[in-house]
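Handing you this structure, nothing more for now.
All protein chains but one are shown in place.
After this line comes subunit A, so read on.
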């Protein structure tokens, strides 16, 4: 049906159908599989038990990220330092053993390319437009910023992909999030995606793949697009997409695993053909006015609990849905906030700049621009900057950003997932608040009892300076 106008999602889907069943489910070929230490041990164990090999180790890349401490990994003499937590050490050791045993390329914890899977994939040119990309991690949606159909899977599916390089899937519904106009000055891609999630809710995209459309995304950097698509899962959508364009191609050209020569030319020609056709229909459409987006912050324990920084904590009774009212009451109790309280008066004790959402070079530049020549407030006890990869770290150091952070009183760390979910030693103490550039403000996410306020990198930097949630536009 070549004459039918198709969306970007439908074009990628159609190019990957191995078999279509009568009920509409399809066996879909997977082009790229990222593997980390947390969601893979049981999958490798199952393969071993069944005597099954990995079908396409050359389409698979393994890198540790979740458990790694962000403190130095080698001592002064260059020897590898042991991981103190025995369970973390065991999980990391399993990946280090499993990857080579199954013929999979492994990026070592001390390699300069190591980092968060969702930073490493694009950075290495492993993640490509038009590709189907999976990883046992829900933030795989991130890679949609390159125009890839990328989504998180569970461990049984990790096993399925390792063994068969396919997944049995039902087609998703399509959803367009169209942003009209331009973002106001001082408003970042993170503010935009928080605003979108606040509008459509955490289940707004369930069953759908979102395509973000509009001039805002065309003008947005690749780093910004990755940030936006990353949080699609927080809106319930398994994947988010932004059409690949000249910016995408420029970002990927010459990356280590990106196609070269004639393959590159063929790739660009195909990638260019993937954009949604004029007249293609979406199952659902949401329109957002960019001018209405402001620096955003979360007040509750769901990523949909978003208000502009100048706003106040809402009253639970202001929600129409009685169960949302109940959830809001519980959230406010957990967060130690009261209805009507101004967000920009809320004091914070911790700052986390990092995570697969906001740890790329542009994020660090945005934070450093605010922190340059300033120091963190006395009430901020713990403030860490965790670059998304060793390459981001090296780039930031080449630009002198590490000096800016250190001079401002922040700690400059080694790459990893860190305090986004606190599987490593980086945790926020119970009852304390954290201005965090991560993606989830769930109960206990950053540590038992920790209170998370999701913000952009510039806003996190502003909070570090003033010691409270702050409109960064007041500091620039």
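We take it that a contact is a pair of C-beta atoms (placed from the backbone, for glycine too) under 8 Å apart; a residue touches a chain by one contact, two chains touch by 3 or more; residues count from 1.
FYI, contacts and distances are computed from a predicted model.
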Look at the options "Extracellular solute-binding protein", "Phenylalanine--tRNA ligase alpha subunit", "Glycine/betaine ABC transporter permease" or "3-isopropylmalate dehydratase small subunit" and return the one that UniProt uses as the protein name of the missing chain.
"3-isopropylmalate dehydratase small subunit"
Looking at the full complex, which residue from A:421, A:434 or A:454 touches the chain that isn't shown here?
A:421
Have a look at A:314, A:409, A:444 or A:467 and name the one touching the chain we're not showing.
A:444
For the chain left off this view, which of A:203, A:291 or A:338 is in contact with it?
A:203
For the chain left out of this view, which of A:128, A:142, A:280 or A:364 touches it?
A:128
Among A:11, A:56, A:73 or A:451, which one is in touch with the chain left out?
A:56
Touch list for subunit A against the chain that is not drawn
15, 18-19, 21, 23, 25, 27, 29, 31, 38-39, 41-42, 45-46, 50, 52, 55-59, 61, 66-67, 85, 87-88, 90-91, 94, 105, 126, 128, 130-131, 136-138, 140, 152-157, 159-160, 163-166, 168, 170, 172, 202-203, 206-207, 233-234, 236, 238, 256-257, 259, 263-264, 266-267, 270, 302, 323-324, 327, 421-423, 440, 442-445, 448
